[in-house]
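A single protein chain has been omitted; all remaining protein chains appear in their positions.
Chain naming follows the written order as A, B and C, and within any one chain the residues start at number 1.
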Amino acid sequence: MSEKLYFASDYMEGAHPAILNRLIETNLEKTSGYGTDHYSESARRKIRELCNAPAADIHFLVGGTQVNEIVITSLLRPYQGVIAAETGHISVHEAGAIEAGGHKVLTIAHDHGKISGAQIREYCRAFYDDANHDHMVMPGMVYISQPTEYGTLYSLDELQKLHDACREWGLMLYADGARLAYGLACEENDVTLEDLAKLCDVFYIGGTKCGALFGEAVVISDPGLIPHFFTIIKQRGALVAKGRITGLQFDTLFTDHLYWQAGAHALKEADQIRTALKEKGYRFFFETPTNQIFIILDNETLEKFGQKCEYSFWEKYDENHTVIRLATSWATDPEDTAKLIGFLGNL
Amino acid sequence: MSEKLYFASDYMEGAHPAILNRLIETNLEKTSGYGTDHYSESARRKIRELCNAPAADIHFLVGGTQVNEIVITSLLRPYQGVIAAETGHISVHEAGAIEAGGHKVLTIAHDHGKISGAQIREYCRAFYDDANHDHMVMPGMVYISQPTEYGTLYSLDELQKLHDACREWGLMLYADGARLAYGLACEENDVTLEDLAKLCDVFYIGGTKCGALFGEAVVISDPGLIPHFFTIIKQRGALVAKGRITGLQFDTLFTDHLYWQAGAHALKEADQIRTALKEKGYRFFFETPTNQIFIILDNETLEKFGQKCEYSFWEKYDENHTVIRLATSWATDPEDTAKLIGFLGNL
Amino acid sequence: MSEKLYFASDYMEGAHPAILNRLIETNLEKTSGYGTDHYSESARRKIRELCNAPAADIHFLVGGTQVNEIVITSLLRPYQGVIAAETGHISVHEAGAIEAGGHKVLTIAHDHGKISGAQIREYCRAFYDDANHDHMVMPGMVYISQPTEYGTLYSLDELQKLHDACREWGLMLYADGARLAYGLACEENDVTLEDLAKLCDVFYIGGTKCGALFGEAVVISDPGLIPHFFTIIKQRGALVAKGRITGLQFDTLFTDHLYWQAGAHALKEADQIRTALKEKGYRFFFETPTNQIFIILDNETLEKFGQKCEYSFWEKYDENHTVIRLATSWATDPEDTAKLIGFLGNL
Partner (left out) sequence: MSEKLYFASDYMEGAHPAILNRLIETNLEKTSGYGTDHYSESARRKIRELCNAPAADIHFLVGGTQVNEIVITSLLRPYQGVIAAETGHISVHEAGAIEAGGHKVLTIAHDHGKISGAQIREYCRAFYDDANHDHMVMPGMVYISQPTEYGTLYSLDELQKLHDACREWGLMLYADGARLAYGLACEENDVTLEDLAKLCDVFYIGGTKCGALFGEAVVISDPGLIPHFFTIIKQRGALVAKGRITGLQFDTLFTDHLYWQAGAHALKEADQIRTALKEKGYRFFFETPTNQIFIILDNETLEKFGQKCEYSFWEKYDENHTVIRLATSWATDPEDTAKLIGFLGNL
């Protein structure tokens, strides 16, 4: 096992050492609970500043499905559903969390994980044109992820168009930023935290996959948007007693741009792998700019590859080929990248 | 501020140093997610052994309200409710989590936080005697906490009687062990992990208040009791991606009896405070054997006390008196205990 | 059996003959569905006029529990609960419908089925005074029934005070009028439909127990209070395809004051029974002005009584006595009343 390489996901290690260091330094301080401590407050201040959203309501939760479920059910009225790409995390891989919260996920077709303002307009127009629409689930919000589940990125222009379509049809816009570090640090990215805060009603900044032990920071630019969100968080079992642990992690990630550094490291490793794959003639399922790489391998090659390297199965391509995902992270060891590249050459 | 004493709660610090150390040691290991790692597996093995429940299904979640909501809604059928003391955490301080999950909390009177098998029998008898009971919420389970929210403990005999009443009337028995370390390590305690595993259908071993950064270990002795509990956990947003973090904490807590040591430390400090309070003639609201101490202060004394020491307001006793709670923990500094005792003498 | 008398409840017969006649007359007319027909519209017009609420939103549903659940869950936000008397129908006899809808029923003590504005104020003051209230269920509305489950009536002054307390603390006020005909037609009643429409945010006018085959009319004075209520009704399975059937029944009940006549008939019969009970020295559990009568019988007498007359068991009074309820209705045959009175004399 000692020789195996691991590129299966971006949540295989613990936390960025800077975070562990601060946990150690502060361990025996006594603070008040439930996120009322000064570490959480400091993290909120830094995030508000980076978002240029001085009044934003910011809450630190534990995981992405939890955030999605709580934000979405808090924003929707009982008769509303959420529009999402059919590939959206909430559509497929959250075990029906949104439906368990009482709401339908209204899936639409995706383009490499993305949806567009034009699709939203079309969906809404068709809905309101339907004579029976008051017997149907009204679209109440739009869910996107940045980067998407396919590792692609919305451009600022695309995000603006989604925002405009949402405003036009009275929908909320919500962005799942589970891997946001790998978007923000990406060369081709032109969407900043400030843009997200301005164009989305709510979004979250992922910690779990971006250097933290766990944790996601929910940003609600308009602090009056979800009244009593604290109590809702408590009710859904998502309130961390020692809130300082989550707050401190985000405080660290947003000190000296650690969040961007963590992202940039993963992207550098991913770029090297991408370049090597291209040089060696591997076939991409499609190209992505972030830390996730999707390639198509014939099953025989995959068999050999799998003996040496852990990967994520994505989908069957055809009888003889399979799509797999390789992911780098803030923790990827450059030596492992080099080994992987060497190994790819020998396959 | 530097001089203030803090006895307000048992979740003001980070984690037991032994836990931090292991987080550091293992930080860059790569493991699979969602609790499938070997640290989680090792923790499960240790807990199963201590519980003498070799087949038990064990899951690591993040917090107590979360565990309560998920376990209770998983065990109940739609037409059932859960019997609990009117002082039970689920009855009062979980922001309606159980109701949000669709179930009524059927509150009954408490005796210093405890309820009895006799009360369960009486409740069930009255329910089934009521000609309209099929228009009412059927009791489906019983919720207790060990220690209780009042710091008291069920004896083995009391627990056995609750168990018997539950079996007689077809109810599940569930114990909330948020502060279990402070019960297990208590001199007067005669309820072991093995007893809990045998007499309760489900219980949880608290980590957050007992030395961990966060985390609670749910023990289901009969592994078939809640099918697909993993997926339910995921659906409720309670599945931790880096499950190893929680697993590792419990693995540490159940290595070399750290969990009992952590509990014993808090109890030793609490005992010293109790003794001093008695010697100095303070008035107890009632006596407790665990890490929570409830005293009645006149409001003038409380004013002075509060300037020096953080405490928890419990309830108004009368116009001129207030009940407050003092809590020790695994992290209480003996010097702080000494200072508190000194201070109590001068009030 | 042919000789048995039936005073067990007010929903033992079909519908007032005037309703059946109109069902027959209109049977083969073709109308649009879901309450968009002209009979429903005519009923709405009449009710709006009687309520002096020209813009009121009015919906016809099937039964009381259904109305309660849908109105309450539509008015409450996820973190809120509904205050009700511990004897309220929603507190006891709706099988946990409100909790199944996600909300806690916050029960308070009752005075013969009634609660007061002072109690509401006290509840809210204590709630907001509690330092942990954001970990608790916020009161969001008040549920009352008129007449109550105990057959008592709120006076206009009492209703005004409830309204004032609700306004003061930001609560909605909702009245369950399952037996409203028996309140409106009562001599001692001073609360009109207009008062209810003005002082309650929502209330419903009971049909099922007041002369209809089935049906309850929900009155929302402010038509913007519950957006998309139609779709909510559909979603909860409460939208009747042939809405005209319900509409027509209410149109009939509110033509020529049939609703008041139906109520008055029941009250006249009840008054005769009450007078006879008093004359004959029967012991009342407490006195009521409406169609429900509560008396205490020793168990031996009850045994004989039950052989001749169907009644509702209310509760055990003591070892040897039982509280029973007798109910009259729009359909009570005066001959049956006479027989009952005769029989009471012979017991």
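General remarks:
The criterion applied here is as follows: a contact is a pair of C-beta atoms (placed from the backbone, for glycine too) under 8 Å apart; a residue touches a chain by one contact, two chains touch by 3 or more.
Source: prediction; values computed, not measured.
Taking every chain of the complex into account, the absent chain touches A, B, C. Of the options C:Glu13, C:Asp134 or C:Asp271, the residue whose C-beta touches the omitted chain is C:Glu13.
Per the touch definition above, the residue from A:Gly35, A:Gly63 or A:Pro78 contacting the chain not shown is A:Pro78.
Not every partner is drawn; the one left out touches chain C at residues 6, 8-9, 11-15, 17, 20, 23-24, 26-33, 62-70, 94-97, 100, 208-209, 213-214, 231-232, 234-242, 244-245, 331, 333. Taking the whole complex into account, chain B touches the unshown chain at residues 73-74, 77-79, 102, 134-135, 138, 227-228, 230-232, 234-235. Residues of chain A that touch the chain left out of the display are 78-79, 81, 92-96, 98-105, 131-132, 134-137, 313.
The rule is short, and it goes like this: only the chains that are shown with their structure count from here on.
Judged by shared residue numbers over all numbers used at their interface, chain A and chain C contact each other through mostly the same positions, with over half in common.
The interface carrying the most C-beta pairs in contact is the one between chains A-B. A turn of 180° superposes the CA atoms of chain B on those of chain C, with the angle given to the nearest 5. Our note on geometry: chain A versus chain B, Cα centroid distance of 33 Å, whole angstroms.
Between chain B and chain C the centroid-to-centroid distance comes to 43 Å (mean Cα coordinates, whole Å). With touch defined as above, residues shared between interfaces to two or more other chains in chain C number as follows: 78-79, 102, 134-135.
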